[in-house]
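Only one protein chain is missing from this complex, and each of the others stays in its spot.
Coming up: subunit A.
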Amino acid sequence: MTYFPDEVVEHIFDFLSSHRDRNNVSTVCKAWYLVEQLSRLRVFVGNCYAVRPERVMARFPGMKCLTVKGKPHFADFNLVPHDWGGDALPWIETAARCCPGLEELRLKRMVVSDESLELLARAFPNFKSLVLISCEGFSTDGLAEIATHCRGLRELDLQENEVEDHGRQWLSCFPDSCTSLVSLNFACLKGEVNTSALERLVARCQNLRCLKLNRAISIESLIKILARAPNLVELGTGSFTADHRTEAYQNLLNAFYKCNSIRNLSGFWDAAPRYLQAIYSICSSLTVLNLSYAPAIQVNDLIKMIRHCFKLQKLWVLDSIGDKGLAAVACACKELQELRVFPSDVYGTGIAAVTEEGLVAISSGCPKLNSLLYFCHQMTNAALITVAKNCPHFTRFRLCILDPVKPDPISNEPLDEGFGAIVKSCKDLKRLSLSGLLTDKVFLYIGMYASRLEMLSIAFAGESDKGMVYVLNGCKNLKKLEIRDSPFGDAALLENVGKYETMRSLWMSSCDVTQGGCKALAAKMPRLNVEVINEREESDEMVENPSDMHRVEKMYVYRTLTGPRDDAPDFVWTF
């Protein structure tokens, strides 16, 4: 056997950036395992309950960057009770003890308290980057701690978190000596901030390249900020509306004229049409445009803006853009790779906005499209078949028809053939979300063709257990399966129990799985946590001691090295 010194092996491993590759090489032999574990700097934990923090940090003592994900995906849609778990504190406490050299922390769907943030701020002298996505549990007091104590902070990125507003002074807590910020995103904060402190901060952080303001920031402040940060690459504009009727338009035009590095724009919360024209000069260099929080922008203004954006690669909009607007996008944005169309009326009672026509137009105009999230009122099989032919490179395809069981309105048939065409044509498909009227057939197609599929979301679909079994038996790379309101029961759940150890997690809610089925699964597979979430409204003799025949409302199954978790609330039972 050829012998390589450890240093050479380590050097080779430096070229492996993906976690999967690193995980794979570490299983080759003991020697490689040891080299890899000491040299891994970036650690990814996809499920915070799959492994204990101590074990992670013991294995990777050189860890500099840690990513942890908490709640299941359906927590985004209020399907997981509020105090289910996902607390970040144990991770931060353990890291404070075992890995004080930590530089970056990324948390998604976790509960982060002000206490955790305070500990984080004080325990890591080299801390550089904090990214929180869809987290909750903290307030602006916690942010004040980060600002005060993290010397050398480069990145504070808050994406779509629920943050309690305890006042506007947290920004003023960045000391005058702080000049290291490269990225600051507080777009999700609801409250006011101290704008003069912000302007001074921006002025002294000459390396600032990403700045995303919240809705409380008006155009007047934006103009002053842009004057101090002409080298920004990413900008979230704030409300984009003026407090006073002044010469804001001319000043805005001048400010944007000087910012020729901007490639990524978002914000526009209350944008009035007259101010939108000020950004036409930078539209032609934009690669990313997020207008999904801008319900005030009317279609015609949107179309005028989009016409300039011929380099656009990523576009997020509201469905008020309509099929007409999407046709304009298809004409103008030939480099488009990712499109997300969100519903502007989330209560589903509005006027029809986008349909299959818009999607077909996009697919024929934008051949590079590989990622789609599309909320629409209707879809046809013919349209999906056309889209599959035009865009065979999809890696992410998420379609949400607002009426969850709507058939093809023209043929009145289920959408099995349409989705079948997508999975057959898009061989690199990694993520798929289904909707509309669907029978077991669509799952047969998915099992047959979607060999690279890693995540599948199912809602109100299927006819029998066979549907779920097709998927479990067919998709060999499946990592996450989440199902709601579909007629899959114990037979499907128990058909291929070994499969769940090859996956990160399985979620089933409002299906036909029973208590007995869950117990059976838990008994057969000790290395899975089979959690049943029982929300009780009134105390009920039957519910407190349910029989095995009792249908389970919510079930979350995941592989784990730790056994049942010790922080489970009383409404979560682990079998």
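One rule holds in what follows: a contact is a pair of C-beta atoms (placed from the backbone, for glycine too) under 8 Å apart; a residue touches a chain by one contact, two chains touch by 3 or more; residues count from 1.
To be clear about the criterion, contacts and distances are computed from a predicted model.
S.K.: I notice the complex is incomplete. Of the names "Vacuolar protein sorting-associated protein 33A", "Auxin-responsive protein", "ATP synthase subunit delta', mitochondrial" or "Major facilitator superfamily (MFS) profile domain-containing protein", which is the UniProt protein name for the chain that's not shown?
M.R.: Looking only at the record, the undisplayed chain corresponds to "Auxin-responsive protein".
S.K.: Given the contact definition stated above, which residue among A:36, A:145, A:270 or A:338 touches the chain not shown here?
M.R.: In the full complex, the listed residue that touches the missing chain is A:270.
S.K.: Just one of A:128, A:377, A:396 or A:480 touches the chain that is missing; which is it?
M.R.: Of the candidates A:128, A:377, A:396 or A:480, A:377 is in touch with the missing chain.
S.K.: Any idea which of A:437, A:453, A:503 or A:530 touches the chain not displayed?
M.R.: A:437
S.K.: Which residue from A:127, A:256, A:342 or A:558 sits in contact with the chain not drawn here?
M.R.: Hidden-chain contact among the options goes to A:342.
S.K.: From the listed residues A:17, A:177, A:412 or A:547, report the one that touches the chain absent from this view.
M.R.: Touching the chain that is not displayed is residue A:412.
S.K.: If I consider the whole complex, including the chain that's not displayed, which of A:35, A:171, A:184 or A:400 touches that chain?
M.R.: Selected residue, touching the omitted chain: A:400.
S.K.: Since one chain has been left out of the picture, which residues of subunit A touch it in the full complex?
M.R.: For subunit A, the residues touching the absent chain are 74, 76-79, 134, 160-162, 188, 245-247, 250, 270, 272-274, 292-293, 295-296, 298, 342-344, 346-352, 355, 375, 377-378, 400, 402-405, 407, 409, 412, 433, 437, 457, 459-460, 463, 484-485.
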